[in-house]
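What follows is a single structure, written as structure tokens, with notes after it.
Removed: one protein chain of the complex. Kept in place: all other protein chains.
First chain written, first letter: the chains are A and B, and each begins at residue 1.
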Amino acid sequence: MKAEKLDYPTEPRRHYLNADYGVMSWLFTVDHKRIALLYLGTITVMFFIGGAAAVLFRLELATPQGDVVISETYNKLFSAHGIIMVFFFLIPSIPATLGNFLVPMMIGARDLAFPRLNLLSWYLLVIGAVFALGAVLAGGVDTGWTFYTPYSSVYSNTFVVVTIIGVFLAGFSSILTGLNFIVTIHTMRAPGLTWFRLPLFIWAHYATSMINLLGTPVVAITLGLVVLEGVFGLGIFNPTLGGDPVLFQHLFWFYSHPAVYIMVLPSMGVVSEVITCFSRKRIFSYRFVAFSSIAIAVLGFLVWGHHMFVSGQSLYASMIFSLLSMFVAIPSAVKVFNWTATLYGGSISYATPLLYGLGFIGLFTVGGLTGVLIASLGVNVHVHDTYFIVAHFHYIMVGGALMGYLGGLHYWWPKISGRIYPEGWAKFAALIIFVGFNLTFFPQFILGYLGMPRRYHVYPEEFQVLNVMSSAGASILGIGYIIPMIYLVWSMRYGKPAGANPWGSTGLEWQTPSPPPTYNFEKTPIITREVYDYRKQESHG
Amino acid sequence: MISIKGYLAVFVALLALTALTTGVAFIDLGGIGNVAVALTIAVIKAVLVTLYFMHLRYSSRLTMVFAAAGIFWLGIMIALTLSDYLSRDWVSRVEAVVN
Partner (left out) sequence: MAEVPRAVAHHFDDFAQQHEASTLGMWAFLVTEIMFFGGMFLGYLIYRGSYPGAFAEASNHMDIILGTINTAVLIASSLTVVLSVHAAHEDKQKALLIFLALTVFLGLVFLGIKFTEYAHKFDEQLFPGMNFRYDGENPRHAAIFFSFYFAMTGLHALHMVIGIGIFLVLMVSAWRGRYSKHYFTPVEMSGLYWHFVDVVWIFLFPLFYLLGRHS
């Protein structure tokens, strides 16, 4: 009797999800895949809390008057939104979830170099979140996520110290994750896996980890000094005591500019994976894309002064920073060109991950080009602290990074959960998100250019129409984010079981069962093929 | 691994340099002289500790790259920040000349 080869499991198999049961087996796990899921839960919760703050202030901004909250509360809402979204969602997002899950698997390793450090990273994020949320519940901070001095260190009567402790812990968490990735990628690649056979997802995470290691400690010590100044009345950033508030800004932005590349580089790694898989083609000019990640990481450290053009920074330093900021756009453009060239002539299937990837390319390009605009000194003086800036960074963070995250989540969902998500609902949600996103943020470019300042809860009447459009878009966007929450959770129980490689991808992580066993590979694989080897795969039928 | 004699030699050198830097501090070397000497001695001591006590001299090239990257990045932070502070005067001086 001829047995038909089924590509889904027919009997219960031990894998990382059922290897051990009970809360303790999760809270004390050292399996990178379980830790990735712990992170997934944590950052999802933080995302919706940060999003709730946005719902409230977009509600306020639907009318020109301050009729929903008072200005102090409004300040606390946008501060909470920024702090939570930046430090507790975007910075960890892809690295801590998809990175943790996939980096060892993509290089043929059994785990990261330091599994217990990985678990500690998660605990640090959680404890940091407890501090930050505790501060929010107690009344929050009204300093903005940027904590400019001397307001944050001397004059604000809000819970700055508690919040900073939370941010500090989250930062330490990301430092340890970056350290783990860098050491793992250097020392634990499978035999035959040379640097130029690595998936671009790995290059992206390597570059991200460089930034985590080199930048985060600076913001950590800076915020620490803010706390010391507040608690002991030191005069480090306080001008009335001889201190310099611009020094705070230098130290703060030295990290916070590269931080935006922490937020977007991993997404770019996802896009490279998704574009190649769904156009069934090798990436166009692999080395340029790989090196562009490193270039972004390095150049990203040289441009922070572009946040300070109107702060009193010297004109000559501003000119240098402006010029360097133009340069940092180049490697990003290289990626966009190469992705486009990869798609060209490819055999394209419009699965949800690719839709998010295409969305990334379009929206990131808009965000990136507006960044070049703002890097110009003349334009910057006009649009600084207006909604133009807000729109610019949301196009990159939400239109770019978050879309990449969702695309990656969908792409690797079968591997992570062993289930297929419902494609129809997924496409629908992607469309809602795309429409909602543009409706929310495109009007903000116009608002900013027309002069509406950011961080104000009241505004002149003539800006109301655009603000209403933006708030309407935000509601649609919110619904768009809730839909995947529902069907992804649903699929964990009721989704069709996934095979090892439902997308037919060439990646090493797809050579394991879905979900993978705890130790990933029965035997350490030996790599002989180049990466994204789609043509050869086709010819073997 | 370095011999005990080697370690002791480095130790003696470090102590000598410490005595030197403290002693020289009392001599006026004019303008930037004292700072330059003190920092040079500090750098030499740091290099001795790093190369010999921390074995960087005998470590893999990758380790050396890591160490160098740390110093280099600190340098970037200092240099670009200083570019602001040191050039703030220039605008007013240009204005003074022009006017």
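As a convention for this text, a contact is a pair of C-beta atoms (placed from the backbone, for glycine too) under 8 Å apart; a residue touches a chain by one contact, two chains touch by 3 or more.
Just so we're clear, the structure is a prediction, and the values are computed from it rather than from any experiment.
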Sole contact to the chain not displayed, among A:61, A:113 or A:402: A:113
Residue in contact with the excluded chain [from A:65, A:187 or A:528]: A:187
Absent-chain contact - pick from A:45, A:59, A:234 or A:527: A:234
Chain A residues that touch the omitted chain in the full complex: 109-115, 175, 179, 182-184, 186-188, 213-218, 220-222, 225, 228, 231-236, 241-244, 247, 250-251, 254, 519, 524
Contact footprint on chain B, counting only the chain that is left out: 1-2, 4, 7-8, 11, 14-15, 18-19, 21-22, 25-29, 34-35, 38-39, 41-42, 45-46, 49-50, 53-54, 59-60, 62-63, 66-67, 69-71, 73-74, 77-78, 81-82, 85
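Here, only the chains that are shown with their structure count from here on.
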Centre distance in Å when chain A and chain B are each reduced to the mean of their C-alpha atoms: 37
List of chain B residues in touch with chain A within their complex: 62, 69-70, 73, 76-77, 80-81, 83-88, 90-91
Touch list for chain A against partner chain B, complex: 186, 214, 218, 246-247, 250, 254, 301-302, 304-305, 313-317, 320-321
